[in-house]
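Provided herewith is a single structure, encoded as structure tokens, for subsequent inquiry.
Here the complex is missing a single protein chain, while all its other protein chains stay put.
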Amino acid sequence: MNAQREPTLVVGRLTTRFAGLGGAVTAVDEVSFNVAPGEVLGLVGESGSGKSMTGFSILGLVDPPGEITGGSIRLKGRELRGLPAREWRALRGDRIAMIFQDPMMTLNPVLRIDTQMIETVRAHRRVSRDAAREMARDALARVGIPSPDERLRAYPHQLSGGMRQRVAIAIALLNAPDLIIADEPTTALDVTIQAQILFEMQTLCRESGTALIWITHDLAVVAGLADRVCVMYAGRIVEQGSTAQVLETPAHPYTRGLLDSTPAANVQPDKAGRPQPLRQIPGMAPSLKELPAGCAFRPRCTRASTLCEQTPPEVELARGHVARCFHPLSAAEGLKS
Amino acid sequence: MSETSPPPAASPADSEVERPLRRLARMYAESRVALFGLALLLVIVLAALLAPWLAPQNPYDLMQLDMLDGRLPPGSASGDGRLTYLLGTDEQGRDMLSAILYGLRISVGVGVVATLMALAIGMALGLAAGYFGGRFDAVLMRIADIQLSFPSILVAMILLALFGQGIDKIVIALVAAQWAYYARTTRSAALVEGRKEYIEAARLLGLSTPRILFRHLLPNCLPPLIVVAALQVAAAIALEATLSFLGLGLPVTEPSLGLLIANGFQYLYSGRYWISVFPGVALLLLILAINLVADQLRDVLNPRLQSQ
Partner (left out) sequence: MSAPQPARTAALQEAPAQAPANGSTIAPLLELKAIRKTFGAQPDWVERLGQRLGWLQPAAMVQALDGVDLSIARGEVVGLVGESGCGKSTLGRIAVGLHAPSSGRRLWRGTDLDALPEAERRRAGLGIQMIFQDPYASLNPRLRVRDLLAEAPRVHGLIDRTQQAEFVAALLRQVGLDPAVADRFPHQFSGGQRARIGIARALAVKPEFLVCDEAVAALDVSIQAQVLNLFMRLREELGLTYLFISHDLGVVRHLSDRVAIMYLGRIVESAPSAEIFSRPAHPYTQGLLAEAPTLKVEKKRFLAIQGELPSPLAPPRGCHFHPRCPHAFERCRLEAPYLQEIAPGHVSACHLNGA
């Protein structure tokens, strides 16, 4: 729906490497995607897939020995790669905001909520303290915090985990950023609280036109939230497309395997009423230090052939639906069996 | 059927992973200063151990001393020409180098023995307090608090005043002054480790309490204890030297470094610096070496660095 609009963020062939003992490790390998205004992009992968490092790279938060070694990051047409640290700082918290799994990464435990929020506003724009306070209260109200005036005077430890994460989200929203990067923000929360936050985030982004990148390991979270999905494995995006395309007709064998491994989707008891075993992916994710040549998923893949020892090409299966695979599943194969 | 079959096991590629001790050794060797400290410590300890064979004379065999050689400056030859006093002599004509080597022996010995005893006592009490908690824990830790609120030298002086002098007495005084450090350190480590799931698993597996305490809990509490013990050896040696310097420590028949310093103290103003200064330098080097080693141990045993 936002295809004709100028994307907020264009990431092209982004590569982040870590120099280390025994050679460099490529944590993010030629990753490309766009996010449109008001769009929610789900970045899905297991631990070590490079999903969080992709987020940190876009935020300019890759510390040595890590380094962005290639590609471009364009926010509203402006190239961010190679920006001096001072300009990065000015961008973060203003045009790009972030939300972490642990809200205490954002919140300072010894400062009251209002102090922190007012500071965030005034770090980026010249407004009076009262005006900043007003903005802070509005932001808290928008993320569904009851009695925001009272919460403003609280310290972080006086709030529950879900409430803290809401405050962190409110802080991210304060300066109406163009882009929010959220790294597993609901993973530590209960189902009911997670549902509330997912619901509110969707509405907020749609209304304000903020682009949102939601980094998670959980395909089910993405199913109810994201417009588009990128699936990452061993530093590469192996499949991307609209949420319906990726989840309903997955083309990459890894995506298919992830969906099959998710118990929620696979409750089909056999005749005796016993659940069937999950169709698991054999083996485990390779260490980034010793990736196999070609497709990194090859050793765990049932469809792998000698061809897969080459780097797989990006295959466009449908409009906007791309998989990096020599043997993608056809739409019929990708359908749930 | 293929779905339930187990996946392949760990790749053989990582089979040549380092053993924990070798990894610690490699991490320790990353600091040159720490290696220097270790080398210095080894030299001092070896010199102390081998004093009877290394020392030019036995400084406490009165037959070997010549009063006429008293208070000779460093580098002087003895009256009979058989010896060169590299570090000079004291007022009784005793070779300072020999006296220092013998003194180190006593200082290191007392420090190590007192530390090991305090460690054993403090560790056992702290382990029990941390694992069982309750009233025992509360009482023990209050005693430790009270004791730690007095300077350890005061505690030691009071005890020595009660017991009198002697090498056994000073060891007791040092143990009494230091057990609380170990008890506290062990207790806090045991509190953290004791809550971990592997301890619960051991309980469920029906293992006996002593087995859980000593085979499961204690080995995982050791890293901070080793660091504390290393630092406390230095503190024990310094404390013993202080007490001996004040004349409260060891009797004159067993002169440690502190006593040697005290003996030479009265000559400092008359320019005969060597009687006091060289034992002082030996003490300084010993404590410096121990501290360098302990600092690096603390870094190496830091669990946050260890987890990689």
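Here the chain labels run A and B in written order, and each chain numbers its own residues starting at 1.
Keep this in mind: a residue touches a chain if its C-beta (ideal position, glycine included) is under 8 Å from a C-beta of that chain, and two chains touch if they have at least 3 such contacts.
Small disclaimer: the values here were computed from a predicted structure and weren't measured.
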Contact list for the unshown chain, restricted to visible chains:
A, B
The listed residue (A:Leu75, A:Ala170 or A:Leu259) that touches the chain absent from the view is A:Leu259
Residue touching the undisplayed chain, where the options are A:Asn34, A:Ser52, A:Gln116 or A:Thr243:
A:Thr243
For the chain left off this view, which of B:Ala202, B:Leu248 or B:Ala282 is in contact with it?
B:Ala202
Pick from A:Val35, A:Ile96 or A:Leu219: which residue touches the chain that isn't shown?
A:Leu219
Quickly run down the residues of chain B that touch the omitted chain.
3-10, 12, 14-15, 17, 20, 138, 196-198, 200-208, 211, 216, 219-220, 307
Chain A residues touching the chain left out here are 46-47, 160, 162-163, 190-196, 198-199, 202, 217-221, 223-225, 243-244, 247-248, 257-267, 269, 272-275, 277-282, 284-285
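What we mean here is this: only the chains that are shown with their structure count from here on.
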Taking each chain's centre as the mean of its CA atoms, chain A sits from chain B at a distance in Å of 53
